[in-house]
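Take a look at chain A:
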Amino acid sequence: MLVSRRLILGASGTLALPGILRAQGTAPIRIGEINSYTSNPAFTLPYRNAMQLAVEQINAKGGVLGRQLELITRDDAGRPQDAVRLAGELVNDQKVDVLAGAYLSNVGLALGEYAAQNKKLYVGGEPLTDSMVWEKGNRYTFRLRPSTYMQAAILAEEAAKLPAKRWATVSPNYEFGQSGVRWFKQLLSAKRPDVTYVGEQWPALGRVDAGATVQALEAMKPDGIFNVLFGPDLTNFVRQGNTRGLFERRSVVSLLTGEPEYLDPLGDEAPEGWIVTGYPGEQIDTAAHKAYAADYRRRFNAKPMCGSLVGYALIQSIAAGVAKAGSTDVEKLVEGFRGARFDTPVGNCEYRAVDHQGTLGVFVGKTALKGNAGVMTDWRYIDGKDLLPGDDFVRGLRPASAN
Partner candidate 1 sequence: MSVLVVQGLSKSFGGVQAVGDVSFAVSPGEMLALIGPNGAGKSTCFNMVGGQLNPDKGSVLLEGKAITGLSPRAISRAGVGRTFQITATFGSMTVRENVQMALLSHHREIWQFWRPVAGRHLTEADALLAQVGLEAQAERATGVLAYGDLKRLELAIALANRPRLLLMDEPTAGMAPVERVGLMKLTRRLATERGVAVLFTEHDMDVVFDVSDRILVLNRGVLIAEGDGDSIRANPAVREIYLGTGATSGGH
Partner candidate 2 sequence: MDSILPQLLTGLAGASSLFLVASGLTIIFGVTRIVNFSHGSLMMLGAYIGWSILTRLPREPEWFVLGVLATVLATALIGVVLEVVVLRRVYRAPELFQLLATFGVVLVLQDVTLWLWGPVELPLPRGRWLRQFVEIGGSRFPMYDLILILVGPVVLGLLWLLMNRTRWGTLVRAATLDREMVAALGVNQRTLFTAVFALGAGLAGLGGALSLPNSSANLNIDLAIITDAFVVVVVGGLGSLTGAFVASLLIGILQAFGIVLVPKITLVLVFLVMAVVLVFRPNGLLGRPQAEAREATVAAPVIRAAPPELRALGVAALLLAIAAPFIVGEYYLTVLTDACVAILFAVSLHFMMGPGGMASFGHAAWFGIGAYAAGLLMQWIGAPMPVGLLAAPVAAGIVAALFGWFVVRLSGVYLSMLTLAFAQIVWAICFQWVDVTGGDNGLLGLVRPAWAHDARVFYWLALALSVGGALLLRRMLYAPYGYALRAARDSAARARAIGLDVQSLRIVAIVIAGAACGLSGAIFSYGKGSIFPTYITISHSVEALLMVLLGGLQTVAGPIIGALVYTGLADILVRSTDLWRLVLGAVIVLLVVAFPEGIAGAARRLWLRGREA
């Protein structure tokens, strides 16, 4: 909390010194980053911290192509139209070489559209919507984080192993929630033709009437519940569910709930035994992750969140893509990013050439209580490439112009 406070006051701005006249070739490589810093601070502030950390570390090792990295961040206030305007500022005024960022799916799509229309490279970090690299994919847009499909796919796989036959779903009523539920049902039914869906709840995003929703789910008498609620909606839902006994003797499979951003606020009411996707944080004991987590703690005096991992990996992926391209020319960048491999704290990943989707993987596990806080247990990491559908399927989704 203290750290974020200081960083908020630190304001958006540039990291490296903004020189005016620089000889071509030694000028820094500028990354223009746009995100919902004021409207979704819980996720984006740790994310920005980690980006800064990654930029500092890469620069300390001599930068990329012999040039330093420079990060310029902007706040889109949760409005895609603002993001597009600021993208214009970053490209035309700040002369950035790479556009990056977005937390919200619609901001990611808007920036992707901007990139396509203006022929600029855009690397999305956090947006989850599948269409960003599939139906609405384009030549200039890449995306790092595992998509809604990937997260739903692993949960469907886990759900198929359960005895539960009668499933109910609860999801915020907008694109993310709707596609999460759609994929989950489709993939689960494919594996388990015997399951039935006994009902759906669609609270409006950010305004869940938790008591009534829980009561309605209870009345459906499901064996299993698939949940896509997150943030304050999730907190309200879990509390009412706990008190009303909704989760007792039932399987719950839940998207994103294992991310500390959403699990931590639940405190001692964090549910036990939910199958979730998320991020186990400092439990990960690979050398790479330990080093990263230690650096992060030292630098910000806070534990790394899921957003931190995404921010850190995003910068790493950009550095690798630019290095592979060997130039900041946009067409060369596109070719360079395609198939670019990069290290992240959780393993080596790649931007797939076929759909520009990063293969950053998904942690899946169970929630448990440790002391007064929720944690992920029995977790495992599934490489993103194992979660993605085959190349032919993906090619069929992407517009021809995206190649």
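The rule is simple: a contact is a pair of C-beta atoms (placed from the backbone, for glycine too) under 8 Å apart; a residue touches a chain by one contact, two chains touch by 3 or more; residues count from 1.
Selection rule: all candidates are chains of the complex that A comes from, given by their letters.
Treat the numbers as computed from the prediction; the structure is a model and nothing was measured.
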Looking at chain A, find the partner in this complex that touches it; the options are 1 or 2. 2
Residue ranges of chain A touching candidate 2 (in the complex, touch as defined): 1, 4-5, 8-12, 37-38, 41-42, 45, 74-75, 77-82, 84-86, 88-89, 91-93, 104-106, 109-110, 112-114, 117, 129, 131, 136, 173-176, 178, 200-204, 206-207, 209-213, 215-216, 218-219, 231-232, 235-236, 239-240, 242-245, 261, 264-269, 372
